[in-house]
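Quick one: the structure is below, questions incoming.
Heads up, one of the protein chains got dropped from this complex, but the rest are sitting where they should.
Per-chain residue numbering starts at 1, and chain names A, B, C and D are given in the order in which the chains are listed.
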Amino acid sequence: MAGKISNTPATYTPSPTSQDKKRPSIFTGSDWVRPDGRGLHQCRPAFLRTSAVNSASGSAYAEFGNAKVIVSVFGPRESKKAMMYSDIGRLNCNVSYTSFATPIRGQASDSKDLSSMLHKALEGAIILESFPKTTVDVFALVLESGGSDLPVVISCASLALADAGIMLYDMVASVSMSCLGKNLVIDPVSEEESYQDGGLMITCMPSRNEVTQMTVTGEWSTPKIHEAMQLCLDACSKLGKIMRSCLKETVSATQE
Amino acid sequence: MATTNGSNDLSSEMEVDAFRRLFPLRFHERHLLESIRPDGRPLGRARDTTISLGAVASANGSALAKIGCTTMLAAVKLEVMTPKAESPDEGCIAIDFHMPPICSPLVRPGRPAEAAPVITKQLTDTILSSGMIDLKELSLVSGKAAWMAYLDIYCLDADGALFDAALLSAVAAFSHLQIPVVSLNDDGRIVLISEENSGAMWEKEPVNKEKRKLKLESVPFSLTCLLHKNYILADPSDEEESIMETFLTVVLDSSFQLVSLNKPGGPGLAHTSAIQDCVGINKTESERTSEDIG
Amino acid sequence: MVGLSLGEKNFIKGGIAQDIRTDGRKRLTYRPIFVETGVIPQASGSARVKMGATDVIASVKAELGKPNASHPDKGKVSIYVDCSPTAEPTFEGRGGEELSMELSTALQRCLLGGKSGAGAGIDLSSLSIVEGKVCWDIYIDGLVVSSDGNLLDALGAAIKAALSNTAVPKVQVAANASLDEQPEVDVSDEEFQQFDTTGVPVIITLTKVGRHYIVDATAEEESQMSSAVSISVNRQGRICGLTKRGGAGLDPSIILDMISVAKHVSEQLINKLDSEIAAAEACEEE
Amino acid sequence: MEYVSPEGLRLDGRRPTEMRQLRAEVGVVAKADGSASFEMGNTKVIAAVYGPREVQNKGQQMNDQALVRCEYSMANFSTGDRMRKPKGDRRSTEISLVIRQTMEACILTHLMPRSQIDIFVQVLQADGGTRSACINAATLALADAGIPMRDLVTSCSAGYLNSTPLLDLNYVEDSAGGPDVTVGILPKLDKVTLLQMDAKLPIDIFENVMQLAIEGCKAVANYIREILLENTKQLEFRRGV
Partner (left out) sequence: MDEKREDGRAVTQLRPLSCTRNVLNRAHGSASFSQGETRILAAVYGPKAGTKKNENPEKACIEVIWKPKSGQIGKAEKEYEMIVKRTLQNICLLNVHPNTTTSIIIQVVNDDGSLLPCAINAACSALVDAGIPLKYLAVAISCCISEDEDCILDPNKLEEQKMKALVYLVFRNSIMSVLDEESTQVGESIENGIVTSVTHGVMTVNNYFRCLEQGRAAIKPLSDFLRKKLQSKVQSDVSVAG
């Protein structure tokens, strides 16, 4: 009956026995072989669904391979009391991880950083003038991390915003890319991300052909950036179409 | 519906949604008179329940439980710990219930929901005292190593009866839990044995020879009822909970022993007859639910 | 916050459109850069950079640590930025945290390279002492003392200057240590090792105001921006990192154009910084 | 440990009643209404003053006087060991309060009702006596901002080690655990506004130590006055008066 949770002892996750860690094949000079057997420029299959959370104004669930994300949108609702008057609306974003999202418990990446990245990616797409004095809250929960978490969160958040009926210039689709040796791989999984020499993420509004957020890490030559950007933009427009059809399905389903 | 006074006249002209928002109590009481609830359920009936196992690939056991719209995702992760000196043959279970901001408009980031720690405590009490899990089963090497099972439950959508759904998802996650094959290495640490080289020679005899499931004895089932005047409403929705504030939660195990009977105050009283009724509803609903899930 | 009247706003925008900014600069000209090194005696290396009214200090501290299990042959570098309320009253209490975090992550992204460590401004392998056991942990702390726009570029320059000012003590590893034990390390008091900072990139922030973009925007100009892109470029003219600072969307071709402009500007900036750093080092030695 | 050698010299070579090198500069933060940096040996602080301006939090507004606020923060790199959490610890809060109360006593707050004055002090290097350095920097910054004051507050500390009163303790002497008397005075009015000590000391010795600190304060006051005069001359020169 006594509370066993008190003074929890130190624990660790058992590591696999096989000591011969497979070194990434890029070090041997050959092409990168993706752990899930995809082609280098092939995205993971995406599963999207809107209205996943009943108590939110709008919500969406996205599953890209192992990456599973839920985003809820609340509002537009009253801003915090301390906030000053503003004739445009405010956007408030928060991303958090479940404690079982990563293979080792409680090793999720910095959620504050992700929250501010999500904010930057979305603010250019929302017509903030349409809800003055109020706040729209976008809360994301990463149920399971599977690589390219931030792009999945951003795409899912845009779907949730649309589901909540918030005015948008366009849907926001996001895709990332990893540079592994001389290979460019799109939509990397966690393992690929951990080996990457460089990463590039693009968030764009496909029908307006505008980039709302872009980050690059690692060393890149200009032609390589050109190539990577083009690949990402193409993937974004494809993803945009999938998101659009997902929204259409929900609408037609409710109309029936 | 006969109207009895002036304000009721007004209400008959009002749109249903407006009436529901302006006079929530009256709206619900009118339904109760007809022995039906706004979502079409009879009073003593719980919402439909679904469970899907194995929702989280990175956990050792997981389950997604839905009661109506209330959704809970539970996952168990196993880690190794050194058991306590007073119980060298026992593992440990740490339970945490989370209400992330996505689940309800009332929860804001940075400030954990008030209900979350209370439900964590109640779940811990209920699961540990029900004797569902024999902690000895989580032992690996006596006095050296044992499993620490971290059970994390996330509320994805809060629409009433949170404790019932959380307990259901917790039980389901434990039923899905698979204990992996491990052995003790030279440094005294526990290591996993992956499936490919299980055929190869083991340097050491594995501590846990085969993948196995936990034996679950006497599974607890919880049902929350709302008490309002003489009515008993089983499995309330969030709206019902916020309007009629007296709940009574009964937890029975598979042999209908009482694991917990929780009525934390509230404006109304619970009479003996009402308690007996709630126990009765729990029995019928637990049978119905287990049929549902199959 | 910068409070500007409509007239002032139009003046700034009009000036930028005509390639004469309010302080007389052209769109792609930096303010004079002033570098001072060795400003914090107790740090391994430090520098102060002033660009107009923007004033930042960067300090580098090296501590002995344990390498990460995933990269046993590499040291660790972490960058933290703190915004002092002296620079802006709104940074009081926790008010500066958001900006501090944004600057810290942007700097990490621009200077530390990819996850594998490739393309980092600092060669992480050179920080390793005993593989898997001991390495240098480099802590880079930035402090914004006074802010008048373009903090990221200034911090980037200050970090570059501080790193070239940094001397890490030489270490001797006791040879007889067995495999499992933590080896004993003897840190020399006299002999120091200079960092190779040729690979440290510079950061160039292009701020888009109207249809044009400018470098080294002041706070007033930043208040009129529609978007900004920070690009870090190294001496070889390769891109080492890029972040967009939110705001309105940009056409992909504009971003590519910005990258080529940044590469062009970077050459001048690197040369300018190198000579300033050299002058500051010489000044300090006197 | 020996803090004063038989020859009567301290660890850093000073005489017991010798102060460290002072250096001050006015107007170091361009955007602030008033600012100054102040160095006492290796201790270096920057102070910036914003105001008098509109009260940010209306609940704190006072109708008969100005609201004075102060925040003390230490840079991560200011101490020998790297600090991990530079803000909001108890020591910082306490020093913020001390500085605020000291400065409030000399600002003519009744002349600026319904307004707010913010004093931010940032420690760049800490080597003992940060409290005094912060107060001196704040005085200069307030004067630079043109805020009406009764007098310049100046501060200095003194200690008592190896049976010798010592002026202006550095970090090593400060951490020796002996008594540390920090005094703040209004030099022209010849009044003490701040007196802090956290150790046991016989009353007659305490008087000596305090007198030494007051002498230090007066020396600081002379230096500050010089700096301000110099600054004013510069301003006059620029204006072409």
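Quick note on the criterion: a contact is a pair of C-beta atoms (placed from the backbone, for glycine too) under 8 Å apart; a residue touches a chain by one contact, two chains touch by 3 or more.
Fair warning: this is a prediction, and the values are worked out from it, not measured in the lab.
*Asks:* Using the touch definition up top, pick the residue from B:52, B:82, B:175 or B:262 that touches the left-out chain.
*Replies:* From the options B:52, B:82, B:175 or B:262, the contact with the absent chain belongs to B:262.
*Asks:* Considering the whole complex rather than only what is displayed, give the residues of chain B touching the chain that is not shown.
*Replies:* 106, 114-115, 117-118, 120-122, 124-125, 129-131, 218, 230, 245, 248, 253, 256-273, 275, 279
The criterion applied here is as follows: only the chains that are shown with their structure count from here on.
*Asks:* Which chain has its C-alpha centroid at the greatest distance from the C-alpha centroid of chain D?
*Replies:* B
*Asks:* In angstrom, rounded to a whole number, how far apart do the mean CA points of chain C and chain D lie?
*Replies:* For chain C versus chain D, the centre distance works out to 32 Å.
*Asks:* Are the chains arranged, by touching, as a line, ring, star, complete graph, or other?
*Replies:* Shape = line; chains linked end to end, path left open.
*Asks:* Kindly provide every pair of chains that touch.
*Replies:* Once each pair is checked, the touching ones are A-B, A-C, C-D.
*Asks:* In their shared complex, at which residues does chain C touch chain D?
*Replies:* 39-43, 46, 52-53, 55, 57, 59, 61, 63, 80, 82, 84-89, 92-94, 139, 141, 143, 145-148, 219
*Asks:* How about chain A: which of its residues touch chain B in the complex?
*Replies:* 1, 3-5, 8-18, 52-56, 59, 66, 68, 70-72, 74, 77, 94, 96, 98-103, 105, 137, 139-141, 143-145
*Asks:* Provide the residue numbers of chain A that touch chain C in the complex, in ascending order.
*Replies:* My answer: residues 112-113, 116, 119-121, 123-125, 169, 179, 193-199, 204-205, 208-222, 225-226, 229, 233.
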